[in-house]
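Working notes, beginning with the structure itself.
Just one protein chain is left out here, and the rest sit where they should.
We just call them A and B in the order they show up, numbering each chain from 1.
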Amino acid sequence: MSLLSLKNVSRRFGSLAALSNISLEIPQGELRAIIGPNGAGKTTLFNLISGLFPPSEGEVLFDGQSIKGVSPARLVHRGMIRTFQITEIFLNLTVYQNLEIAVETAQGLNLRPWLSPARRRSVRTAIDELMETLHLTGLAYRTAGELAHGDQRVVEMAIALSREPKLLLLDEPTAGMGDEETDQMTDLIRHMHGERGITMLFIEHDMNIIFKVADRITVLDNGHLLAEGTPSEISANADVQAAYLGGAK
Amino acid sequence: MELLLFNIFNGLIIGMFYALMALGLSLILGLNGIINFSHGAFLALGGYIAYSLTPVIGFWGALIVSPFAVGLIGLLAERVLIRPLYGRDPLFSLLLTFGLAMIMQDLIRTFWGATGLPFTIPDTLSHPLSQVYFFVTGYRVFLVVLSLFATASLFALLRFTRVGVRIRAGNADLETVSALGINIYRLRAINFAVGILFAGLAGVLAAGRLGLTPTMGASLLMPSFVAIIVGGVGSLLGSMLGGIIIGVAAGIVTTYYPAASDVVIYLIMAVVLVVRPRGLLGQEGLLE
Partner (left out) sequence: MSASPVDKTASAGQDSAPAAPPARRIPALLPAIVIWLLLLSVPFWLPLLGGYTELGTRVLIFGLVAMGLNLLLGFTGGLSFGHAAYFGLGAYGTGLMLKFVTHSTPLAILVGVIVGGLAATVFGPLTVRRRGIYFAMITIAIGQMFYFVSVRWNSLTGGEDGLTGFSRTDVDLGGWILHLQHPMVFYYFTLFFFAIGCAVVWSVLHSPLGHTFIAIRENQKRLRFLGLPIGVYIWIAFAISGFIAALAGSLYALLNNFASPEDLNWVLSGVFVIICVLGGMRTFWGPLMGAVIYVVAQDYLSSITVNWMSFIGAIFILAVLFFPWGLLGFFQGRFQK
């Protein structure tokens, strides 16, 4: 069964058609890459799926239910979480504090003005595990704003993971990263997909990463669905090459 | 019935003061991005300067000179005190103008004394225009007409002059305006001075109606905030309208239940906040 499905979804901003008649099926456990030239509508697609605005036409189903009229916050509770192109973390707080907030939120403790020692320990354990998995332990007491860009991205990923999402939307997870950082992030994505079986949808420009990790690829161009298939199918697809290479061909 | 008309008319006049205050506050809130707590003190200053000028250049001279003098002082204050705060947490501009208001109020008290002073208006304006409606004096009608005229001038300025168009554009989207190479600092300075000028004008007019006390502006300040909230943040016309509405509403309530005349203003605000959070003419999103 599909975890996420889009049925003939369109989105217009005034007279501008940002997305036209998109249909997508993301099965449970798949790692799907979304690619396309700038302005193809990738981020619009993410905003729409995560509930920032509704589609002009069509329907989005998450986990079998329509997301119509469901706020982004409610979608998070249903198990969908996203990262942003520009890293959204708590820059003035330490890495530990970042994850503390994330874990406490995930455990639904936000309203508690105090915690029992047992609870405190369980929060602590969850944070430690998270830091261990993502190799953040050494950075625990560093202020997030002082970290390298790649490490900030990892912190954001950790925050997202703390909620144990069913579906993770990653908006250009390796944007602005150096080679080494990119490799780490790639490993991380593969790890989360492999070990935890999280369904992921990610926007990416770096073809190397995509061919390394993606199960399937969806290509958007100018708001239209251009192609969909396995990495090898996509790399052989003439339309895709035309879209990317444009007039050069 | 006559009492009701009397109070409505009085409310309209007070509402005009609120409206003039709220217009200036609203201008400054929009482009300068600050809540100007010292607006009331500038109003009082306008009244007192006119008081001191009247023996020299007469009422009509003072009516024209005083607002501009206050506007100049506002320009200076903007340059020295406000400018360093642009782009910083709004908390700081709030506190700074708050401190400025305290200082100005205290200085006014030192120079002109703590007790109220009478402000004489020309005889030509002080006669009632009607035998039955004795409260319709020339001054009060003059006051309403002049306020409306000043407001109309402001709107014309914003609509038809280059500076005005830029101020409105900056209000809508400051980033784009600065990207166009327009000097934002100068624009903000002018805008601030114009806002203060309106406070000064309101001060002269209020002096003739309410008399002079160092705290005269402070007591008009809060209802002016309410006028902005009721009229809708971001809308100058809304601020104007909000001022008149709460002034008249307070007037009506005075007729039947005088003790509640101040409170009713805030009740109107609370209702607006619940029913229509962006205010009567406010842009969507600013307050929500």
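As a convention for this text, a contact is a pair of C-beta atoms (placed from the backbone, for glycine too) under 8 Å apart; a residue touches a chain by one contact, two chains touch by 3 or more.
These numbers were taken from a predicted model, which means no experiment stands behind them.
Summary of contacts with the chain left out: across B:Pro84, B:Pro118 or B:Gly211, the touching residue is B:Pro84. Of the options A:Leu4, A:Leu19, A:Ile34 or A:Ile89, the residue whose C-beta touches the omitted chain is A:Ile89.
Screening B:Leu174, B:Ala202 or B:Met269 for touch with the missing chain picks out B:Met269. Interface note for the absent chain: among B:Leu12, B:Ile34 or B:Ile49, the touching residue is B:Ile34. Residues touching the missing chain, restricted to subunit A, are 50, 72-77, 81-82, 84, 88-94, 96-97, 100-102, 104-106, 109-115, 123-124, 141, 143, 145-146, 159, 163 (touch as defined at the top).
Residues 29, 33-35, 37, 81, 84-85, 88-92, 94-96, 98-103, 105-107, 110, 222, 225-226, 228-229, 233, 259-260, 262-263, 266-267, 269-270, 273-274, 277, 286-288 are the ones on subunit B that touch the missing chain.
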